[in-house]
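A single protein chain has been removed from this complex, and every other one stays in its place.
Per-chain residue numbering starts at 1, and chain names A and B are given in the order in which the chains are listed.
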Amino acid sequence: MMKQQINIVAYQCKACGKVHFPFHDRCLSCKGREFDEIKPQGNAKLITFSQIFNLPWGFDNRFIFVGVAEFENGVKAMGQITANDPGELKLGMTVKPTWGVVRVIGGEDVYGLIYKPIQ
Amino acid sequence: MRPVAIVGAGMIPFGRRDDDNLMDLLAYASLNALDDAGLGDKGVDSVYVANMGAGMLNHQMSVASALVDRLSLMPAAAEAIENGPASGASAIKNGLLAVASGYYDVVLVVGGEKMRDVSGWRATDFVASMTHPTAEYIYGITLPGMAGMFTRLYMEKYGVTREHLVQVAIKNQEMGALNPYAHVESRITHEGIVDSWHSRVNNPPVADPLHLYDVCPVSDGAAAVILAPLDMAKKFKKTPVVIAGFGQATDTHSLQERQDPTDLKAVTLASQQALAMAKLTPSDISVAELHDAFTILEIAESEHVGFFPKGQGAQAVIDGKTKLGGQIPINVSGGLKARGHPVGATGVAQVVDLVWQLRHELPEGRQVKNAQTGLSVNFGGFGNNVVSFVLRRGE
Partner (left out) sequence: MPFDMELESKLRPPELPMVPYPPKLVTLANGRHMVVREITRDEVPRVLEAVRPITTYERDYYDIVASRVYAELLAWYRWRIVNEFCLIAQIDGMLVGLVNSRMLNAKTGMSLHTLTTDRGLRIGSHMFAAKMEHHIEYLNQEEVLIVAESPIGFRRWMIEYGLEPTDIPHELGGAPSYRLSKELYYATKDRLVVGDRPVPPDILAQALDEIIVVDEKTVAEKICGVKGR
């Protein structure tokens, strides 16, 4: 089954508007307990990243790129990044979020965010 | 609350210990501490075992019950404390509170980890299981990867360079080479890890911008302390070391939810609490053991504790301020970088090294002259659970 929709839900506090990802039972800012479920919107801005070698069990790649990016509506989320060299990436650059297989756990494909750098 | 002292301390050499299992490590370190305290055949009231991964790494649970049996300490109370890589300091804190409250008198705290029962990539996965399961772990993030992302931001914000990190690594391996308990016995040279073109094999990137020698090794090891009320301390043979202050603070699970991901708030809070309780300031500290699982963390923690203003910790390393004989000697033991980082043992090992410093027991070349006060930072997760102690040499 193809899963191309970005299947992430972020949580915006109904009381103070703070955006959370991942889920918290109480707002990190005002302790509010009610949230609107929101989807990450648009492209994202790369906050930080690392090219990671010596990967854990379950990866046969020599390296992956992982980073954190902030979407246009304030959702911040970790994801893998499509790149071959750290020189291809810059902090603050725009990345396009996509959805794909990020890991295989116990024989099952696990889907997650994969950011593609936009020139 | 009555004042509490460390009246016994023991460690075993860290490293690969293929022929010893987890219970061996915990038992050996405990016996070293019990003997150091001169307890002989006497028992203790309670035992706190710091361990993070026996279930995942060694397929063993209830290690505290197993340990009192090994040590013939029944019917002492016993429990294990799991608080990630801060388990060691957490266990000491729990022992401290038990003695301070007046409920127990003599308490054994031992931290140990046997990480090399599994392959390196299983160990990496084990440590990565601390991250958020659906928002972080699934992406293959590792703790070095977290540190790499943190380093990139720290470099950008404060002008830290690779050279600063290299100097931390060289300093700590230099000291580790003098420490018989350290995992890493070898000094490293600038030529070998940076200058020579051979360094591309010797010191490859692990989590860019961090390289192999920016990261602590995966180690087996254990360390232990005996706690008692200060007014009982003269019954023991060694100079007591008073736990003058402690602090603990937590922060968000995911790095990305911190307002400023370069701000290690839990380090600041925990160390401020510890210093305030001891009525000391950072400049009063003679020697510090900071949690340098990655070279960047030694620099960042030295600033968050308040030894240096933000942005000046890196230059302080270059200026030699953190070396033995410098303004504030940091990780004279070699730190996690060279001593090794058996996760459950680390927080206890830091305190044991400070106890030796404050008793003035270390040989020249490792002893901080006339050390009176010590500070430790034990850093769990990626700074989401931090425990700090301030210790003072007793009478």
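Annotations for the structure displayed:
What we mean here is this: a contact is a pair of C-beta atoms (placed from the backbone, for glycine too) under 8 Å apart; a residue touches a chain by one contact, two chains touch by 3 or more.
Remember, it's a predicted structure, so these values are computed and weren't measured experimentally.
The residue from B:Q60, B:N94, B:S129 or B:N202 that touches the chain not shown here is B:N202.
The hidden chain makes contact, of the residues B:V184, B:A207, B:I243 or B:V390, with B:V184. Residues 60-62 of subunit A touch the missing chain (whole complex, contact as defined above). What subunit B contributes to its contact with the hidden chain is residues 12-13, 15-20, 24, 28, 31-32, 116, 119-121, 184, 186-189, 191-193, 196-204, 213, 217, 220.
The working rule: only the chains that are shown with their structure count from here on.
One simple way to say how far apart two chains are is to compare their mean CA positions; for subunit A and subunit B this gives 31 Å. Across the interface of their complex, subunit B is touched by residues 20-22, 28, 47-59, 64, 66-68, 76-80, 86, 91, 102-103, 105, 110, 112-113 of subunit A. Residues of subunit B that touch subunit A in their complex: 119-122, 124-125, 128, 132, 134-136, 138-142, 144-145, 148-153, 156, 204-210, 252, 254-257, 261.
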